[in-house]
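Here the complex is missing one protein chain, while the rest keep their positions.
The chains carry the letters A, B and C, assigned in the order they are written, with residues numbered from 1 in each.
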Amino acid sequence: MNKNIIDLQGKLEALLLAQRDNFHQGKVADYIPALAVVKPDLMGISVATIDGKVVGAGDYQHAFSIQSISKVFGLVMAINRIGDSIWQRVRMEPSGQPFNSIIQLQSEKGIPRNPVINAGAILVSDILTSHFSSSKLAFLTFIRKLAGNENISIDNQVYLSEVKHGHLNAALAHLMKSFGNIDSKVQDVLSHYFTQCSISMNCEQLAQSLLFLANKGIDPRTEKVICSARDAHRVNAILSTSGMYDQSGEFAFSVGLPAKSGVGGGLISIVPGYGVICAWSPPLNHYGNSVVGMNLVASIAEELGLSIYH
Amino acid sequence: MNKNIIDLQGKLEALLLAQRDNFHQGKVADYIPALAVVKPDLMGISVATIDGKVVGAGDYQHAFSIQSISKVFGLVMAINRIGDSIWQRVRMEPSGQPFNSIIQLQSEKGIPRNPVINAGAILVSDILTSHFSSSKLAFLTFIRKLAGNENISIDNQVYLSEVKHGHLNAALAHLMKSFGNIDSKVQDVLSHYFTQCSISMNCEQLAQSLLFLANKGIDPRTEKVICSARDAHRVNAILSTSGMYDQSGEFAFSVGLPAKSGVGGGLISIVPGYGVICAWSPPLNHYGNSVVGMNLVASIAEELGLSIYH
Amino acid sequence: MNKNIIDLQGKLEALLLAQRDNFHQGKVADYIPALAVVKPDLMGISVATIDGKVVGAGDYQHAFSIQSISKVFGLVMAINRIGDSIWQRVRMEPSGQPFNSIIQLQSEKGIPRNPVINAGAILVSDILTSHFSSSKLAFLTFIRKLAGNENISIDNQVYLSEVKHGHLNAALAHLMKSFGNIDSKVQDVLSHYFTQCSISMNCEQLAQSLLFLANKGIDPRTEKVICSARDAHRVNAILSTSGMYDQSGEFAFSVGLPAKSGVGGGLISIVPGYGVICAWSPPLNHYGNSVVGMNLVASIAEELGLSIYH
Partner (left out) sequence: MNKNIIDLQGKLEALLLAQRDNFHQGKVADYIPALAVVKPDLMGISVATIDGKVVGAGDYQHAFSIQSISKVFGLVMAINRIGDSIWQRVRMEPSGQPFNSIIQLQSEKGIPRNPVINAGAILVSDILTSHFSSSKLAFLTFIRKLAGNENISIDNQVYLSEVKHGHLNAALAHLMKSFGNIDSKVQDVLSHYFTQCSISMNCEQLAQSLLFLANKGIDPRTEKVICSARDAHRVNAILSTSGMYDQSGEFAFSVGLPAKSGVGGGLISIVPGYGVICAWSPPLNHYGNSVVGMNLVASIAEELGLSIYH
């Protein structure tokens, strides 16, 4: 291990120590029982860089439910599959409303504001469901390949919980269907959506699997093109303006990086030209973002001077 | 003139040529007579860099009404004057609504979503009105100093037009006042706001005067600290998520730079670590952004690889 | 036939004649194919009085899809079954929004504004589904008894059409379910709701079956108590403020009677202390109310001086 890595490792451990007690400031997601049982004081962070470093601290190898972070992978898959035509069915504007709001969706005729709010991700799920013979398997295969790990899998208890408590997402899907913006059966679309939300991964896997977004679409380890440079740019832009739900502006303001959070407590942040940070701590603030996760990413970004707004 | 400058100059001229006929795609602002009379086929662009280059093409020295671009200067002045307490009176989130929407302002109790929509800029005007003995003069002085030009002045006809047709802005101001979020008299606040909107500047002056935002708060020509590095970061973040009205997400997606437009047809774009681009062409799209201005900034950003999302 | 009846008959025929060409001003509902095929120039009117008169003109014995008129029967059944506790799950305020709006439903936490907009009627359907072993049969039995006609039945083609195109209603149901305001399975609730909407009746049957609302809850023909006087009052009040969708205020203003319309072109109007008017003509205005139906009720109400606002 070289000195850079040792330094970074030390920094991450110091940051974790500083955040040790802050998990009390949030509340573990409890809208589904399967998420509510996670221990609140787990926390981990991992940094992967495009020049090959992978460093982690705390529970960075402890798997958690990726939830909305799956929206990033789904979006890339959908763009790869149907190209720019996706932007006729979903926009790329911040919503200015909570992630699960149905209000805007009706007044804007079933066109979601962006692909990383729930309505938009359900629309992306419809694209995948309609264009892959087995979209769930295709999704899992895509993620496993990116993470370089064949063992990544779906947490079936989370999945069943999602299905049972997924009435708001069902409402969003039916509303889009009523406007003609869903092609597949609502039930199939939701089944795909809940499946991708129920995947379990750890910080290290997530950080590595998203390196292509920091590297103009190319996975730096395999040198494979995962998406075009233009689409990597676009995904990063969307994550910058809309990735942190209704706190996206504040995250840009105080941290300054493209990011996506999930209610499982995970948070990934892309640093174009450098790498990916993934933090995890289950307790959420009232926007649905991990309290400690945000603090961790904010601290490391500031310490390393990573902000894209300088 | 060195080779770099000659190259950039050539690029700008080529871009202008390519956009020559596109002004037909927009419509000059006509909500006030004083703006409606501007010739639609004028267009210019200027690039100023932190290492001292200043290059322009077309009507880059033709003065126009800066309108909402003034919000950037006002915001910096207000932050400098009252510090972080400003963020208790205005948020930093994208609004997801048209720039002059009064709807969100009522449901959010008179707290504007961000300082670059109209409500937010009126709130900033209240801060300036309340904290400077002569806020209009202070504003003009600040801009003149930044641009290094004592002749920058207010277009009185535009000002009078604004006052006469400013009922929607008056509604926003009174609504905030009813929630206790305006300290000065509404009439005085609006008078300041309309004054700063009525200032005339050209592309070259605007590009140069905002260089400090690309340079961590320091004006590279004078080496004076205009604002803290942290506040330059914050302003750039706000311009990235909210500077282009309800098209901010699309601008991030397709261009990838902090920017602010005005209904006078001007558009400034900050490139952290590099410089500032200012484009001008009066005809606007239905979001209120200059059609040709956006094309010009998009083209030069792509050609020079300036996007912050890579 | 006595003179009063002959006079009223003549009036109704004259009114129909005067409206003969006005069906061109509306548009037959086409959101489901089964409704779109109805002949647009059919029109009928029937008046039933509490003292036993039943008069009709035109196609008053031609059956049509009662659609939202079924909401009146469902509401009475639900009140009879669970009493005042219904008002903890649905309000009695005008909505100020289109009948199928999902916007208010989210901001008001899944509590519908009143029982005669779609969300409210779906909630009522949930009560019926949850409290009757076979709610569809119970509904049909209730209506047949009121109309004194065992042959009233469900139009199966309309029902299948409703199910196929019912995604907006499914969205409303799932949204209420997500707020915990639906007890039964969404699929069962919708099946009941679409069933009651798909019942076919004619003007004469509808006018007679609702006489109890004009007679303090008592069916004047059988002297049976259908509901309490207080609940008849309440239903009439709701029909007065909310029965004509987003045109309820205008209907009160220009006609002045409790009323309920359906997208099948039917319109019933209660005249407390006098009787019930039912008009039918398929073409609708953009609020979803029958153009000719409204004209017919307005004319007869004015001619006979029936308005409750004098």
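Following the convention adopted for this analysis, a contact is a pair of C-beta atoms (placed from the backbone, for glycine too) under 8 Å apart; a residue touches a chain by one contact, two chains touch by 3 or more.
Keep in mind that what you see is a predicted model, and the values were worked out from it rather than measured.
In the entire assembly, the chain absent from the figure touches the shown chains B, C.
From the set B:88, B:178 or B:222, the residue in touch with the chain omitted from the display is B:178, counting the whole complex. Among the residues C:80, C:104, C:130 or C:228, only C:104 touches the chain that is left out of the figure.
The residue touching the chain not shown here, chosen from C:96, C:148 or C:180, is C:96.
Residues 101-103, 106-107, 167-168, 170-175, 177-178, 186 are the ones on subunit B that touch the missing chain. Looking at subunit C, the residues touching the absent chain are 91-97, 104, 113-114, 214, 216, 229, 232-234, 236-238, 240-242, 246-250, 252-254, 256, 258, 272-273, 307-310.
Everything that follows uses one rule, which is that only the chains that are shown with their structure count from here on.
In terms of inter-chain touching, the protein chains here are arranged end to end in an open line. A simple rule picks the central chain: find each chain's mean C-alpha point, then take the one closest to the mean of all protein C-alpha atoms, which gives A. A separation of 48 Å divides the Cα centre of subunit A from that of subunit C. Measuring from the averaged C-alpha position of subunit B to that of subunit C gives a distance of 55 Å. Measuring from the averaged C-alpha position of subunit A to that of subunit B gives a distance of 33 Å.
Not a single residue in subunit A touches at least two other chains.
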